[in-house]
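Omission of a single protein chain aside, the complex is shown with its protein chains in their original locations.
And now, chain A:
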Amino acid sequence: MDARQTVSTEHHFLHSPQRIRTLLALFGAPGAWVMQMALTPPIAAYACYPHQFPLPAPLWPGLTAILATIGFVCLAGALFSGYIALASWRSLARYSKDASNKQLPVQKDEGQARFLAMLGMMSSFVFIVAILFNTFAVLSIRSCSAWI
């Protein structure tokens, strides 16, 4: 080690392409859910209650279609994130298997990549379910009806 003023760059264990995949796997589905929550209730609220009084029907006739489209786009994003998470996990599992069979160098990341890939899969699963729940909620309720 150089005694002079240096720092290590080896701690950047996630190199660029892998880092992007990991971040997408971890935060893609939650981000899609946040997007759906940030768009759907305010749009629905404005369409049904734009000023001082609630409306019997939405301002825009296609409100349900708009909200469903948002839901499906977010669901697609979350599913893509889940796919990336699953692919990362499988790739790491394959590498571990190959490493043990062919005596390749063992990954020296102390299991972090596997941990993050597993987190990504779990996170994608939870938020795909959350988006599905929200989308069903949009499709099964008349937009501005009273709850009776």
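Here is the rule we go by: a contact is a pair of C-beta atoms (placed from the backbone, for glycine too) under 8 Å apart; a residue touches a chain by one contact, two chains touch by 3 or more; residues count from 1.
We adopt the following convention: contacts and distances are computed from a predicted model.
Of "Acyl carrier protein", "CoA transferase subunit A", "Cytochrome c oxidase subunit 1" or "ABC transporter ATP-binding protein", only "Cytochrome c oxidase subunit 1" is the UniProt protein name of the chain excluded from the display. Considering A:Val73, A:Leu86 or A:Leu119, the position touching the chain not shown turns out to be A:Leu119 (whole complex). Of the candidate positions A:Leu24, A:Cys74 or A:Ala130, contact with the hidden chain is made by A:Ala130. Remark: the residues of chain A touching the chain excluded from display are 1-14, 30, 33-34, 37, 40-41, 44-45, 47-49, 54, 67, 109-112, 114-116, 118-119, 122-123, 126-127, 129-130, 133-134, 136-138, 140-147.
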